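Structure record follows, encoded as structure tokens.
Apart from one protein chain that is not included, each protein chain of the complex appears where it belongs.
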Amino acid sequence: MGPKKGILERLAEGVVIGDGGFVFELEKRGYVMAGPWTPEVTLEHPDAVRELHREYLRAGSDVMQALTFYASDDKLINRGNVAGKKFTGAAVNAAACKIAKEVAAEGDALVLGGISETPTYLSGGGKAAVQAEFRKQIQVFVDHGMDFLLCEYFEYVEEVEWAIEVCKETGKPVASTMCIGPKGDMHGVPAGECAVRMAKAGADIVGVNCHFDPFVSLETIKLMKAGLEKAGLKPFLMCQPLGYHTPDAGPQGFIDLLEFPFALEPRLCTRWDFHKFARQAYDLGVRYIGGCCGTQHHHLRAVAEELAKERGKTPLSSEKHAPWGEGLALHTKPWVRARANREFWENLKPATGRPFSASMSEPENWGVTAGSKLMMQHAGVTTEAEQEEVRRFKKGGGKH
Amino acid sequence: MGPKKGILERLAEGVVIGDGGFVFELEKRGYVMAGPWTPEVTLEHPDAVRELHREYLRAGSDVMQALTFYASDDKLINRGNVAGKKFTGAAVNAAACKIAKEVAAEGDALVLGGISETPTYLSGGGKAAVQAEFRKQIQVFVDHGMDFLLCEYFEYVEEVEWAIEVCKETGKPVASTMCIGPKGDMHGVPAGECAVRMAKAGADIVGVNCHFDPFVSLETIKLMKAGLEKAGLKPFLMCQPLGYHTPDAGPQGFIDLLEFPFALEPRLCTRWDFHKFARQAYDLGVRYIGGCCGTQHHHLRAVAEELAKERGKTPLSSEKHAPWGEGLALHTKPWVRARANREFWENLKPATGRPFSASMSEPENWGVTAGSKLMMQHAGVTTEAEQEEVRRFKKGGGKH
Amino acid sequence: MGPKKGILERLAEGVVIGDGGFVFELEKRGYVMAGPWTPEVTLEHPDAVRELHREYLRAGSDVMQALTFYASDDKLINRGNVAGKKFTGAAVNAAACKIAKEVAAEGDALVLGGISETPTYLSGGGKAAVQAEFRKQIQVFVDHGMDFLLCEYFEYVEEVEWAIEVCKETGKPVASTMCIGPKGDMHGVPAGECAVRMAKAGADIVGVNCHFDPFVSLETIKLMKAGLEKAGLKPFLMCQPLGYHTPDAGPQGFIDLLEFPFALEPRLCTRWDFHKFARQAYDLGVRYIGGCCGTQHHHLRAVAEELAKERGKTPLSSEKHAPWGEGLALHTKPWVRARANREFWENLKPATGRPFSASMSEPENWGVTAGSKLMMQHAGVTTEAEQEEVRRFKKGGGKH
Partner (left out) sequence: MGPKKGILERLAEGVVIGDGGFVFELEKRGYVMAGPWTPEVTLEHPDAVRELHREYLRAGSDVMQALTFYASDDKLINRGNVAGKKFTGAAVNAAACKIAKEVAAEGDALVLGGISETPTYLSGGGKAAVQAEFRKQIQVFVDHGMDFLLCEYFEYVEEVEWAIEVCKETGKPVASTMCIGPKGDMHGVPAGECAVRMAKAGADIVGVNCHFDPFVSLETIKLMKAGLEKAGLKPFLMCQPLGYHTPDAGPQGFIDLLEFPFALEPRLCTRWDFHKFARQAYDLGVRYIGGCCGTQHHHLRAVAEELAKERGKTPLSSEKHAPWGEGLALHTKPWVRARANREFWENLKPATGRPFSASMSEPENWGVTAGSKLMMQHAGVTTEAEQEEVRRFKKGGGKH
């Protein structure tokens, strides 16, 4: 067997399936803390991380992305986070790379190293300070021979440009996704312009991840695609949305919904939602399709099953999953056997079982973005005085 | 360290936490097929099963129940199931016991062997045939030294009596839970009477599992408790409900909801639902509290956190989970930090993000129970003629 | 033309259609005040009352019930109500009778005089005092030659027995409906027993009105019917439910829903709901079918159209209404023309247009019934001290 095909080659030939969410899933499994999303799990519970990689590999994932989200040194010590006292970012990132490579080798997957937005940027640290954070992570990715790099989860296009710039120094292919919706970045830069700026900064693959549901994310991709076409640019398109429905989210997505992060369950997508998403994404020209927070194995497998014909293969775990529920023909109850077909599942609008819940919540967002004092980050625990200020701000109409 | 305390001793001293669901979770992770719920996963993917046991142990579970659901020989060959050709029930059950014991030893957990309803009963096989199936499984549990036995997921009280009878032959403590709701068993035996008959058959622990949500299940427990008190019986009470909201389910529970089993996501309980459930269950006198299909680590941990004071300890995984969302004080956005308190999460009615979905669906159930021809099971694949009969029946008003 | 057939003769021959709600509709039209429901409208705005009678007559109503709800003298002066200072109850009732008779003469309708529960009863006034209030109203009905009498909107079976007793003194046929649901009267007397007691007290027609939606009301009627059959009693059955959906109401019905009385709009029944109600009521044996608060002309017409075959006639206003939406064949848009059929409207589950609203609210009810101090009525305006007591009670858990 020759060397693995690279990411750009694979994208040129067809559709690439990314992986699913890590930190939300590991939080539910008891290994990660919501808020700091403690990436030191790669050192503390490597088995749990390995298992999740394997689930994604079985679901059809072509890429094992090392779990390095929020694993920059400045984040590990932000707001009372004690991780930074026990572990260096470098050690966390190295452990993540090692696990990703181990599982990738069990199949034909590529390995990927990613960086994301930093507290340093939010707190007004300048370009040099922010890029210094990025460089520390990227050095690990280079040392471990990751196949390509990803800038993901950026709310401000300026910061992602800085990130891409650093990634380009390595000579590896660079993908770049912002966690924005159709209204653009947090400072109001339109989605189309964000895409153009990422492409001009050197990203080979451009798109969105996190913060919005599959269908809202495709709206953003449409705007990005239009902007890129107008600018005569042709990067590959990438989409790794939430596994949660967010039709009611504001510009900053699910963070601002009242249900974030501990009551999002009713919003969870079904596998059929991801069938629909995969088809729409493919038809729109997206060639890198995966998932972010809330997506699990069965969402990703749905992508692989929907695109089985285009990809010429089915995922490993389809051995335990007949397409479109056809395995229900084995069920003991006849009315459940009657659900063993595509028409049933494709048309079902699932009831929520929640008669006391509304469909939508009114997102919070106090108009506070990078540059506001309330957005300044620091190493110390949030003080009571700060909490009090937050409460005052909220009472004073911060919440609409 | 002396020998582990037995289940009855633990129940007498305080509250015991069971484990969460296995087959639904492993189905989502790609290891198990919906419908037959392929328990041969214990042989095919022991690592995945072991990981899930570990998650429950970390969540506070006091009992590692071997994954033997639907692992009776007659089930492994039902309706075209090929598992029975590759594996004996005994091998599947043995592997399950081995994994459960391995993880239990990593903590202070007991190990449990369980049996459940059989195709033989549904198809009209008599007491001897049904008990023969049970005996084969129980022999494995005895051989592996399981600490106690569980009869669970029975829809007909007659069959569970037969099951208890066989379990009692071993001399081990016996728990028994039916998957029924407030309307009683599938032949209309009231819940209170079911409880009395289970207790009289010899069950030391009595209650419900599966098929209904936590709050509907507690309604059933109330009826059981009343029946038992009237009969002067005092078994321990046990409740392992679904992790899905089912206010709209009919007598047979979530099976009959249109969303079963592939679109139940919007019904998923939050961890806060399980806080509430744990408290209500405890106050009602339930002393064995766990979860069934749909429940995951974080639901079980919520039980352990809610009852931390009563139990005098917190679960291992609370190291990554501050009670009542207080860890959000570390979040970067001030309005998310403002959610770091119990009042917020306890009162939130989470929006569903699904404006095109109703709250409730109308359950199907064609009035077909054990004894009906449509309920007869067989080894062969469901034939096209059978499927056609099902469709005809449905059109003719099987569905209301 | 000979004399009009009496109510009992009509009921013996077939189904009788009652009228719709008055006070809620007149409140929306600006003539009546919510709370005291100011029946003095018969003196203040007779044209508006006459118009509403005519609408019901056109819809197929066989009975013109004089608008005398809450027109007892003790009610006209309750809690600061100033009506009693301007008008006597006798004058209000007389005006109501006059209008009803005038419109009834425009068709073949009977006229009906009704009495309902009194503040005197709620405040612990004894039988003599309560019956004295009733007698004043009934004297007016006798003087004006009303065809039959109705005791309606009673929450306590004891009070309605007193009312029936007084009505029987007149020798006229007596109908009697309580505003209760399947849980029985406010002191917990079961619905079946309430029906039996009304029949034994002498009511020729027995049933429910107000407080619950059509389908919940039929559940109550089922219980009443079973009780009556067991007692060997055979009064005619009558059902005049709300025009609002109340699946979530507690024992006291829509009063306790948070939406009462100014935000009930989303709960309004469609005409198709009343088609379904009319059919179910008829099949259950109900022979007097009408509506209470929230019902309007088009709901009543739906009853008449559904039962057109049984009645051998269609209502007058069907000249402007083709059955089952068939008149839409005249619409300009083709997709609206495609809705011109029964299948469409019968199966439509109408969307609410309210993504921020839940399906159900949690009813309030502080466990306060006749006999409680908080339920005492008086002529004076509610004092600030009383309001404060209410607020304290509420905070202290009156509201669950």
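For clarity, chains are labelled A, B and C in written order, and residue numbers in each chain start from 1.
Operating definition for what follows: a contact is a pair of C-beta atoms (placed from the backbone, for glycine too) under 8 Å apart; a residue touches a chain by one contact, two chains touch by 3 or more.
Nothing here was measured: the structure is a model prediction, and the numbers come from that model.
Trainee: Return the single residue from C:Phe87, C:Phe134 or C:Phe260 that touches the missing chain.
Mentor: C:Phe260
Trainee: Can you work out which residue in B:Asp248, B:Asp273 or B:Glu364 touches the chain that's missing from view?
Mentor: Only one of B:Asp248, B:Asp273 or B:Glu364 touches the chain omitted from view, namely B:Asp248.
Trainee: Under the stated touch rule, tell me which residues of chain A contact the chain that is not displayed.
Mentor: Contacting residues on chain A, toward the hidden partner: 349, 355, 358-360.
Trainee: What does the interface between chain C and the hidden chain look like in terms of residue numbers?
Mentor: Where chain C meets the chain not shown: residues 27-36, 38, 47-48, 51, 55, 58-59, 78-81, 119, 122, 213, 244-248, 252, 255-272, 296-298, 301, 315-317, 320-322, 325, 327-339, 345, 348-361, 364-366, 368, 374-375, 377, 381-382, 387, 390-391, 393-394, 398-399.
Trainee: In the full complex, which bits of chain B touch the chain not displayed? Write them out.
Mentor: Contact residues on chain B toward the absent chain are 248, 354-362.
In this section, only the chains that are shown with their structure count from here on.
Trainee: Averaging only over C-alpha atoms, locate the centres of chain A and chain B and give their separation in whole Å.
Mentor: 33
Trainee: Based only on mean CA positions, could you tell me how far chain A sits from chain C in angstrom?
Mentor: Roughly 57 Å separates the two chain centres.
Trainee: Note the residues in chain A that touch 2 or more other chains, in rising order.
Mentor: As it turns out, chain A has residues touching two or more other chains at 248, 354-361.
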